[in-house]
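Every protein chain but one is kept in place in this view of the complex.
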């Protein structure tokens, strides 16, 4: 059985730690290198992972990643990723970026939402696995989607593709605090989050542009921080076209995801965050009122797994032609 | 200084306890009677309130309430309130109902959403204080609004009244678990709520009808339970009419609430639940994008105070002609 | 590869669900039967486990368990387990009981702490794997330890066995709410637990007797409920004998657990609950002050894994002569 030597650039963040945890379960992946997100960052121990990872986390070095690895997961600051990603690709390393730098195809949009990104010549594949498998097979640079877009798109794409929707789309999302990153800030202080719910980035969050790119339509997107660690629930509002009823929606979803191992369509009860945490599943459910044509979709995932590390690993397995479920189910 | 003897029917629930707590701070209110929500309920001690309330909670008796009190706060099952409320009014007691029974004016709607309610002849005033002060002065039966409608309406009413809005209105609300009541259920078990977010009553929650009644327009309303004890945040989506910009909205809110002691308009930062818990404030903020005419309103309150006990007390003070802020600021 | 057909009696509780989750990962275990904890219990679906377990949970039937399984995990009410366990053993099924019925060897103590238990002739092995491997190999009835005793004993046993301790032992334990079971009660209501810490069973919790049985010494044991879902931390106070210093303790632990896959001795930093949740590890650390001979031990585990389902599975693997770590690391 061939193994692939993997580097993680940005290993001390929450997504990085989850990558170490998940990669350890896969027999063909060997994490040879785990680096911090900066060239001067001190090494850290990870007590929760001591049974899996006994190596140290070393300062970031693109050169060493290029020398030691065949594939790299990157969760780096945008400007660092914008340079490091193409440099690694140029030296034959396949790069799975988790941080947003390469997601927007339109240059003007990219400059608006990721101003630190230089113009990029390296073509990137948008790594929403369920919709880009063919492109992933040959991809060298994979832009893994954001956690919010993953939840929103897995719910919206089948209905948009089948032209069942009409009018405005609103995505109201609630995320656990790990989605705000590991850096201690006033926003992530326990006492500020506990007992609190707060909207942020209202009408200005860059994940909105990412959702719009993939469904080709304007979207109103509002993320909220809710007091839990991991997990994300998106409530999505739309109108269905006349004559679209519950059965049509059900069959559309059933067809779209019949062979997808990590999308579960819920008919009995609406998805809840607890059903998906610590798994790579995205659960999707809905309620529709045919009289008023109002549709409410609910989509859930673990922001650190299907919204980050699990999705990235799924992409790696597609890229290397391996079965997708090994180590993830 | 005159005092009013008050009864609380349903005193062992969360809203009931908050009523005891708040009423104790008001010099003109004497809680003479605190009853359980059933005629056979055992008495309970309330250790958190032992410094305020050393009486026992007695079984429910409408007769005793009629004999001993001038005004009653009711948080009772709908069928019990539907009988008890009018009975108390008939015997000269002013009734402030917190449980929904009397909120919907339309008989067909009431039968749909509160089927246990018999037809009612007793006219009720909808107790959204800020909009019904005049009617409250003479009211005998006050239907205090639900926690979700209070948050939604205080944000929507000024803009609807000024005809600034256009098209669909969506209310996506997130509530702490105390909003689900004190009865232990699978839904309120700590381990089910912790780390979880769940939508419920999607397209079928009766608070939707209540919001629609008060703004005269269809609304899509989705409540969610989030893992915190008390507090509620509503994110409201609408479109503004052409030429309505941030300044128009700001001046509309400023005018509507210039003299309101318990509505705070936030211009600097969007409201968060932590800013309002344990207070009678409803905080309202917004973001508008004039190009796309998209408006996002955020409204917050403590579901047990401004969404229940505080609001009811505010109504009592209006009904008795007292200053509204005593004991509540 | 031989497989063993397994039944779970009490599958809808938290430990039962964790058993399903963990058993699914083991190639030699086939869960053929999952039953509720009562003969009249309705069946339930388990949405979080839908990808693992698509069977229904059927009403409890000892006969069917005897017919269909080679080994049974029981999390049943004491009186039910006291009958069902020996009955299954008599019909050739190996029984791993998680509920306490069979833990206390002394008959008088058993009658005091588990009064529903009839006198039992079936000999049980106390399933603290690390200390009873030899007995487990042939055991037919295994009394899996409680979550609190597991944490306390894994920290205390090496020091007690080496006679390093002196004087009183105090175990102050903090547990997540899942330890209080799945039944909705006032005690487990989210709003009662959130923002709360409460001691319970002070000087009267039966896990105290269990700890005392295994170390042969009186212990003061106080459990507390803390507002988290899963995980347990025990802070243990003792005095060391003269001349016992940090190095002696370290070498004693190192020797005791050198080959144990699921006990991690922490020298760098004290254990925390987050390091062990969703794993089968028990982490143990300590601080000692040689001048005053005061010792503080800290021991952590996930009450649903190493404190229940994981421990039970570890015992099963020992009992069947399989490697202990498969599917658990």
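Per-chain numbering from 1; labels A, B and C assigned in written order.
In this text, contacts are C-beta pairs under 8 Å (C-beta built on N, C-alpha and C of every residue); 3 or more make two chains touch, one makes a residue touch a chain.
The structure presented is a predicted model; accordingly, all values stated were derived computationally and were not measured.
From the set B:48, B:67 or B:137, the residue in touch with the chain omitted from the display is B:48, counting the whole complex. Only one residue in the set C:116, C:137, C:197 or C:254 touches the chain that does not appear here, and it is C:197. Screening A:188, A:217, A:252 or A:290 for touch with the missing chain picks out A:188. The omitted chain makes contact with just one of the residues C:227, C:310 or C:327: C:227. Contact between subunit A and the absent chain runs through residues 14, 176-178, 182, 184-186, 188-195, 227-230.
Listed by residue number, the positions of subunit C touching the unshown chain are 167-168, 170, 172, 174, 176, 192, 194-200, 202-204, 218, 220, 222, 224, 226-231, 233, 235, 237, 239, 270, 272-274, 277, 287-289, 292, 294, 296, 298. Interface with the hidden chain, as seen from subunit B, comprises residues 45, 47-48, 50-51, 195, 264, 266, 268-269, 272, 274-276, 278-279, 281, 329.
We take it that only the chains that are shown with their structure count from here on.
Subunit B and subunit C have Cα centroids separated by 46 Å. The centroid of the Cα atoms in subunit A and the matching centroid in subunit C are 36 Å apart.
Centroids of subunit A and subunit B (each the mean of its C-alpha atoms) stand 39 Å apart. Each of the following residues of subunit C touches two or more other chains: 195.
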